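One structure is given here, and the rest of the page talks about it.
One chain of protein is taken out of this complex; the other chains stay put.
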Amino acid sequence: MKKAIILCAIIATLAGYPPAPGAAEDAGSINGAGATFPAPIYLQWAYQYNQIHPGIRVNYQSIGSGAGIQQIKSRTVDYGASDAPMKAAELDSNGLIQFPMIMGGVVPIINVSGISAGQLKLDGPTLANIFRGKVTRWDDPAIKELNPELSLPAKAIGVVHRSDGSGTTWIFTNYLSSVSAEWAKEVGADKAVAWPAGNGGKGNEGVAAFVQQMDGSIGYVEYAYALQNRMSHVRLKNADGNYVAPSRETFAAAAANADWTHAPGFYMILVNQSGKDSWPISGASFIILPKQQPNAARARIMLEFFDWCYRQGKEQALKLDYVPLPENVIALVQDTWKSILNAEGKSVWP
Amino acid sequence: MTIRSARSRHMANSAILRISTLAAMVGLAMLIWILGVVMKEGFGAFDLDFFTKLPTPPGMAGGGLANAIAGTIMMTVLAILLAVPISILAGIHLAEYGKGAKLATSMRFVTSTLMGVPSIIMGVFVYTLVVKPTHTFSGYSGSIALAIIMLPVVVRTTEDMLNLVPVALREAGLALGAPHWKVILQIVFRSAKGGLLTGVLLAVARVSGETAPLLFTALNSPYWMHSLNEPLANLTVTIFNFAMSPYADWKSQAWGASLLITGGVLLLNISARLAFRDRNRNK
Partner (left out) sequence: MALRSRFRPVGEHNWGDSLFRWITLASMWVIPLLMAGILLELIRNSKLSLAKFGLGFLTSNAWDPVAGNFGALSSIYGTAVSTLIALLIAVPLGLVIALFLAELAAPKLSALFGTAIELLAAIPSIIYGMWGLFVFAPFMARFVQPILGKYLGFLPLFQGPPLGIGVLTAGIILALMIVPYISSVTREVFRMVPPLVKEAAYGAGATTWEVTKGVTLRYSMRGIVGAGFLGVGRALGETMAITFVIGNNHSISASLFASGNTITATLANEFTEASDPIYLSSLVELGLVLFVITMLFQVAAQLWLWSLRKRLV
């Protein structure tokens, strides 16, 4: 009997464990899940926002774009995040609305002793052949040809790709398909593909971790991951024939080509864009919400958070070399928010 | 039968004995290696922040796993509350009412089989049964998954422990006119208390280290728990996420969490053994 009382006391204490200040405006946590591509900035934003509004907890779980889409379709989360945008037909049949949140670039990263960041130059077809498993050593003539001044080791290439369903993969494979006919035929572009070679890491995090650990490896991650972990990136030849290094400027150059007004559901592919400074593997990351929001107050809180991210979150995004959306696109996006309806059929925004 | 010289027989003998000593040493060495690494890396992560602060986004220093610690304790306690009463009652039935009956034998069989089901299948099961229909990941579903894993373990140990209580004790109680259920609850139970506690402790030890079932049920969260009906921070999924990340401070925290869990589990195991030994000694 005594033990039961002690047990109840423990539970009661734990239930009130954090004396949460300002619990008054507590709306429960807003749960988002999905892409690992934007996770570094999303997590920053959620944290900063919680510092300003302690009662609002945006809980973003970076589990991969595929998972984000799956979970929002099943309505087990409040919003999903994906770098692989859903097509308009699929959005409609699932009662969802989709809009871009942030843009960035996917960057090949390498871990080869003796080669530092930005030294190695690759072009689309060679990159595709590496990931096809056709180019298997670092001193292969194809790589040597592009890098005559580098001394390349006679080491096997350890390919690292994603083991989970990934929008980053979607962007990357779209690029490989556009520069290599063999890739397009053999593998194709999707969030998860039948990889011809290599090991799978979970999330951008997992790929970065594997490349960090394995000497002689190559992988692909969103640029923030390469930055935050000081990893060696690669210079790529873009559509105009110039070798560019990944940076906010080169991502923005590619993004400048995007024609958002004519994209149904904001569906957009930004790979291999023209422009002398354009980074060839750029992309946008999207937020996906249900159109019907029975809890109008929560929907409002969510949209206010996203609005804050667009406007006040720019600085943080720039620090991590993401490209914030330009003003006119934000206006377009918030226009579509009008179609988010509450239980009575009235729009939640503005 | 070949008659071998005494020498070759003795040489074979000492060779084998040396190999087996070596094998035991290898086993012990592995244990020391693993525990050593966990302790070295884990202690390096321990500081006041670790136990009191919330996680910070990657790239920001500081931050801790206080909410994950609370979450794991919370879900384990809830799992105990869900699983233990039912398991003990089931174990009682098998031990007290089911002796020799065919039904009881098949029940024991099914219990053992359930114990062997991989924990990730439990996670899939609770996801399809609870998470999907309720449209949210939650601490509740995590606790349910853990409870399902605990169930057969506690049923088995309860049955075994109750079977160890001498029949004479029961007969004495019945002879005094006490109803059967009182005999069980007040006499048999009291006598088997140590063993039952052992069973619960072992089940808890097993469940505290579980990650797979929580991956699809409780998910994770960087905040304090406000309700069990939303994703709940916990140590094991945190380790899974942080370990696979490229961030040095996250990886260090993953080790810290590993040390906590390993320490907790080993402590529970040792307490379980002591409880069992005490019980035997007091007889």
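Just so it is clear, A and B label the chains in written order, and each chain counts residues from 1 on its own.
Going forward, a residue touches a chain if its C-beta (ideal position, glycine included) is under 8 Å from a C-beta of that chain, and two chains touch if they have at least 3 such contacts.
The shown structure was predicted, so the numbers you read here are calculated from the model rather than taken from an experiment.
Displayed chains that the missing chain touches over the full complex: A, B (touch as defined at the top). Summary of contacts with the chain left out: across A:54, A:118, A:153 or A:200, the touching residue is A:200. Touch with the chain omitted from the figure is made, among B:65, B:215, B:232 or B:275, by B:215.
In the full complex, chain A makes contact with the omitted chain through residues 33, 63-71, 73, 156, 158, 163-165, 187-195, 198-202, 210, 213-214, 216. What chain B contributes to its contact with the hidden chain is residues 9-10, 12-13, 16-17, 19-21, 23-24, 26-28, 30-31, 33-35, 37-38, 41, 86-87, 89-90, 92-94, 96-98, 107, 109-114, 116-125, 127-129, 148, 151-152, 155, 176-182, 184, 205, 208-212, 215-216, 236, 239-240, 243-244, 251, 254-255, 258, 261-262, 265-266, 269, 273.
Keep in mind that, in the parts below, only the chains that are shown with their structure count from here on.
Between chain A and chain B the centroid-to-centroid distance comes to 37 Å (mean Cα coordinates, whole Å). Those residues of chain A whose C-beta lies close enough to touch chain B in the complex are 7, 10-11, 14-15, 17-18, 20, 23, 26, 28-29, 31, 33, 40, 43-44, 46-47, 50, 57, 59, 61-62, 74-77, 201-203, 205-206, 208-209, 212, 225, 228-229, 231, 320. Within the complex formed with chain A, the chain B residues making contact are 56-60, 67, 70, 73-74, 77, 131-132, 135-137, 219-227, 230-231, 241, 244-247.
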